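All protein chains but one are shown at their positions in the complex.
Right after this comes chain A.
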Amino acid sequence: MLLLSGELIVGTAHSVVMLAPLSERDRGRFGSLFVTNYKLSFVPIDNSSNDEYGQRNQLVGTFDVPLTGVGAVWQTDGGPTRRRRLLPRSDVPSKLKGLQVVCKNMKVLTFNFENSRIGNGRKVAMALLHHAFPKRHDLLFAFDYREPYYPTLPSDLNMFQRPGDWKRELERCECPHWRITCINGTSDAFMLTAGETLIVPGSVLDYNLIEAARHFRSGRVPIWVWGRPEGAALLRSGELLPTEQSATAESVLLEQVRRSHPKLTPPRVLYVCGAAGAGASGGGAGAGGGPLGPLPPLAALDASYKKLAELCTPTTLADFWTQDSQYYSFLESSRWLRHVAACLAFADEAAEQLARNVSVVLQEGDGVDYSAVVSCLTQLLLDAHCRSLAGFQSLVQKEWLALGHPFCDRLGRPRPGSTKEDADKEPAAQTAPVFLLFLDCTWQLQRQFPAAFQFTETYLTTLWDCTHNHLFDTFLFNCPRDRELAVSKNFVQRPLWDWEEQFSEQDIALFYNPLFGQPAPSSRFSTGAARAGAGGAVAGAGGAGAGAGGRLQPCTSLAGVELWSQCYERWLPPLDAPRAGPVQYLLHHAALRAQIQKLNEKLSSLSILTRHSRADEGGEGGEGGEGGEAPPAVTRFYPFSARGGCAAPLDGMQLSLIDASLLLDSQSLLNAPD
């Protein structure tokens, strides 16, 4: 097993069987199970060529889980069926037969200790329960990781850490009527969970902001996040507090927003979530969200997600098929897709207003959750730059990190800065997969507009996996202030966006959508007909599925959204099948692009016409190039599935579990003549 610098083994069990997912106790692999201060790691005795298949993380092995990715731990009787939840820091019986770990990315690992030395299983379980749920933030491994970091971030990535970064964004959006204030970086700071730089209407004074902030939750006055050269801007704010002057304070600020619009158009306030929605204030307010209504409180979102997770983590084949027989009821009762559709509806509504050159203020609770989701989606719909990989990462930096989405709270990690005692006293922070909701919505857009995004669903799924890898600082803090505090104590920042830290070139290539952008024929190649044809291709690609002005108009109906199969169902072997699924499109198109590139190269080399003749020619193999590059044969959940790990589910289970009479409305139909 590979240990990182600073990583220590804290628990070991040998002769452990890792059961194949959704199998009974008869199938599995022998190996050793380790718990370190960074991860849970299973090392099989025998290597299988299948282990090389798919995505390989250089820091986390195929059978490793970073401790922050551990969701729930169960004690089992050795098989997958009977189980009892083990709570953090609880005691574990000495004769532990089996352990089941349900990861936050919905992977389920089941271990059997029956061949292991007595007590080994318990040791591992205790170590896991102790280290996977630390009480203090600075106990996370990132603080012990001693590897130096040399940043190689791409230059077009905007980290939104310094005032200059925001200036760049203002210039990119061509919004001259807004100004940068650094008041939030001084002792007068009023929006403690945001970074030091804020963008506000050009006419508003810092003093006004400080005054107004008292009337908004978490001091979240409306702040600029995006704008159009035509004048309309997108702002985010927190909910109004029920103070006497809050309505006045709001309308004063909204008036400043209006004045920042060259046409002096009053802004429209969208109440994304919260009590304010219905009764609230002034003109131009609207509930939005279409027929799906506003977004639910975070606790309800969390509950919704838990039901979804339950649906996606069956532990036995019997469970799997039972769920299958009532799949749509379960899907309905989780309501997750409703929330996804509602986010898209809000974003479409906001994009519609902005396209009409009306400024939009997204108002929500503390202004750090759903407003980030809707704001990001709105920008994805309107701003083609955000659909590039660098643009998307910049967007995450801006909306989620610089503006302080509380990742620790939402992902259920200890709060930075609070001591063990604090943690015991304070009420537990609300966990909720808000960022996942955003990734899911982004995936829906990708699916609806397959050529519009530079990145693939594999990228999004990987990003979700990485939010649970606490080696990187990107999703490690609640707000920029916490991060700065840690840095001042010699914490090494390690942005996630350096993908080479984790993945090979080959894996990173799968992050790029081959349908995005336009392939051009070689410029050296100049027969008229081909020019015209290529021109057509370029013209067609220019819109990349976007309507007028590059705006995407998604389908926001509940019937238009789907479950993100790759992210949620990739660990379910019965669903995996060779040459199946949308990943085939990706690989096929990638092969096409490669062929085009090869032909281009061939053409440019031919056009030189001066190369030595025969040997070269023959070597090219004539037309061999185009047929030869078959896309590799992969299974549905590539690059996440284990190849060959799935037996075709022909065991009749799927039929025997459907009671034929359930498919009937009434007996009379059964008895009708055939």
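What we mean here is this: a contact is a pair of C-beta atoms (placed from the backbone, for glycine too) under 8 Å apart; a residue touches a chain by one contact, two chains touch by 3 or more; residues count from 1.
Quick note on the criterion: contacts and distances are computed from a predicted model.
Enquirer: Please identify the absent chain by the protein name in its UniProt record; candidates are "Vacuolar protein-sorting-associated protein 36", "ESCRT-II complex subunit VPS25", "phosphatidylinositol-3,5-bisphosphate 3-phosphatase" or "[histone H4]-lysine(20) N-methyltransferase".
Expert: Hidden chain identified via UniProt as "phosphatidylinositol-3,5-bisphosphate 3-phosphatase".
Enquirer: Kindly state which of the options A:30, A:207 or A:327 is in contact with the chain not pictured.
Expert: A:327
Enquirer: Among A:253, A:451, A:496 or A:510, which residue is in touch with the absent chain?
Expert: Selected residue, touching the omitted chain: A:451.
Enquirer: Among A:27, A:146 or A:579, which one touches the chain that has been omitted from the display?
Expert: A:579
Enquirer: So which bits of chain A touch the chain we can't see?
Expert: Residue positions of chain A that touch the missing chain: 291-292, 324-329, 331-332, 337, 341, 448-452, 515, 519-525, 527, 529-530, 533-534, 536-537, 540-541, 543, 545, 547-548, 552-555, 557-560, 562-563, 565, 569, 572, 574-575, 577-582, 584-585, 588-589, 592-593, 595-597, 599-614, 617, 621-624, 626-628, 630-633, 648-650, 652, 654-655, 658, 660-665, 669-674.
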